[in-house]
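A single protein chain has been removed from this complex, and every other one stays in its place.
Then we have chain A:
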Amino acid sequence: MKKWSSVRLGLVFLFMLTLLLTGCTGGGSSSTQGKAMGEKARYKVDKDTPAWKLDKKKNTKLTWYVNADWFNKDFGHDTITKQLKKDLNVDIKFVTGDDTKLNTYFASGDMPDIVTIFGGNTPTAQKANTWALPLNELAEKYDPYFNKVAKEQTLNWYQLKDGNTYGYPSYSNTEEHYKSGLIPGADAFIVRDDIYKAIGKPSMETPEQFLDAMAKIKQKFPDVTPFGFKGFSAEGDPGSLGSMFQNHIGVPIDKDGKWYDRNLDKDYLTWIKAFNKAYKKGYISNDNFSDNNTKFEEKVARGQYATVMASGIPQLSGSLQKNIATHPAQKYIAVNGPKSTVGHEPTLNQTGISGWSVTYITKKVKDPQKAIQLFTYLLSDEGQFLTNFGVKGETYELNADGKAELKPEVVKLRNENPEEYKKKYRLGEFWFFGHDTFAIEHGKNDPNEAIGQIQEWAKGKLKPQFILENTDPDSGTAEARSLTNINSYWAKTLASLLRAKNEQDFDKTLSKYETFQKDNNFDKIEEVRNKKIKENKEKLQQ
């Protein structure tokens, strides 16, 4: 008898559980996009006036989800968001999180109004037509001015197969931007000025010259490490001696329009052999292979490397600044450094056309008119001036050349208390539609002490690599998994090549890598890449 009742109890329990579960998962169906887009504009749409100037609606509330836990959620207290609130009559509630939180939004169907994600090649971005509103239609209906401020090439690049563009990226650099020469370089071979002078400013452009210079440094400055580089801090991270160095010596990015295995380029491997010699002579520290990024930055800040193959100069600027602050003579400067042994020119790279973050207006948006106005505003000169320099008269003034000049107290705070500066002004921190070239074109900021010379050096050396963007196999596919393993193995191979005991060891490690590629679907990955390169070319020719 007791058994019977517990079975029955169990059944009731199970039934209840089923009810609960079905209740939990019922809300996932996607809505039709008609609802949000159905309303007519509440103002007279004009293609020459941005709609935010026409719309008189007060106090619109929008929820904006940013897929990054570190984003500052504050709104309405700093210079930028205070002005944004005033100009657009909008109150934004920022929500931050990671992919899990984003998935919860999708699963519940209760989407925020605006969503910012990272990576235009993620499944989320590729399926944007299921959850976001087409920007082109929104613009047409509510704010045609959007098309004047958005870059056409960027819109084309983000077009999905249905012909609509759903998201707009930050820091998307078009060919036009590359041609303008205004994109600041992010990678360079840098050397400590005092050491460079002490060894007679030698050229380090060929492997022999490089090794000679290293020998001189080692002899004259036994306490510093002659050569350092960023990377190897995590598995699968070849750091600045990987593709970044390939850009530096100008390894071709494709061969006759097909994907080219730059890691096995002869010119590149000649240099890796030279670095291997440097390692054997003690010019490269073993610690470089185990240091994490923080350690690397600390060492740069202390001037512990005589020369550095540096990547991500803007991120390194804090450390470079610290170095100058304590030892002005030790300032790192960019020099030509290693050059192609077969006469290639540098093809430095920066953020490409895909940009960095991508921002969408979702189908559940409460006020699509205000949302597209916000996009237009932030992309227009008003928004760009605001996010880069703040408010005229308050944080900047226009000088005689019409360039924005930050007020002395703002610059002072930036140099002395960067945290407080971020909190109070937030300049450069509201990056959703940000662009590097704007500040350079319209601002008269004194060149940054630490990185000004480095960026000056890089001028004219940047070339787009758009055709290679997003050409890795789609995540979740067998090819993508194989590629992850191949990339890990490449980082290991590169580290082993740099530390090879002799020529034989070097060649053996390299041929092991080639075998590894073959054993792990590399021909299929290449196929995918070639197909995507072809698609990219078509998109760029639109």
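Assume a contact is a pair of C-beta atoms (placed from the backbone, for glycine too) under 8 Å apart; a residue touches a chain by one contact, two chains touch by 3 or more; residues count from 1.
Here, contacts and distances are computed from a predicted model.
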Complex member absent from the view - protein name from UniProt, among "Lactate utilization protein", "ABC transporter permease subunit", "Caffeine dehydrogenase subunit gamma" or "Dihydroxyacetone kinase subunit L": "ABC transporter permease subunit"
Option touching the unshown chain, where A:K61, A:K197, A:K295 or A:K518 are the choices: A:K295
Omitted-chain contact residue, chosen from A:N89, A:N164, A:Q321 or A:S488: A:S488
Which of A:T60, A:Q83, A:T124 or A:Q517 contacts the chain that the document leaves out: A:T124
Chain A, residues in touch with the chain not shown (by the definition above): 1-2, 4-5, 17, 20-21, 24-25, 28, 99, 102-103, 106-107, 109, 122-124, 127, 130-131, 232-238, 285-287, 289-292, 294-295, 475-476, 478, 480-481, 484-485, 488, 491-492, 494-496, 499
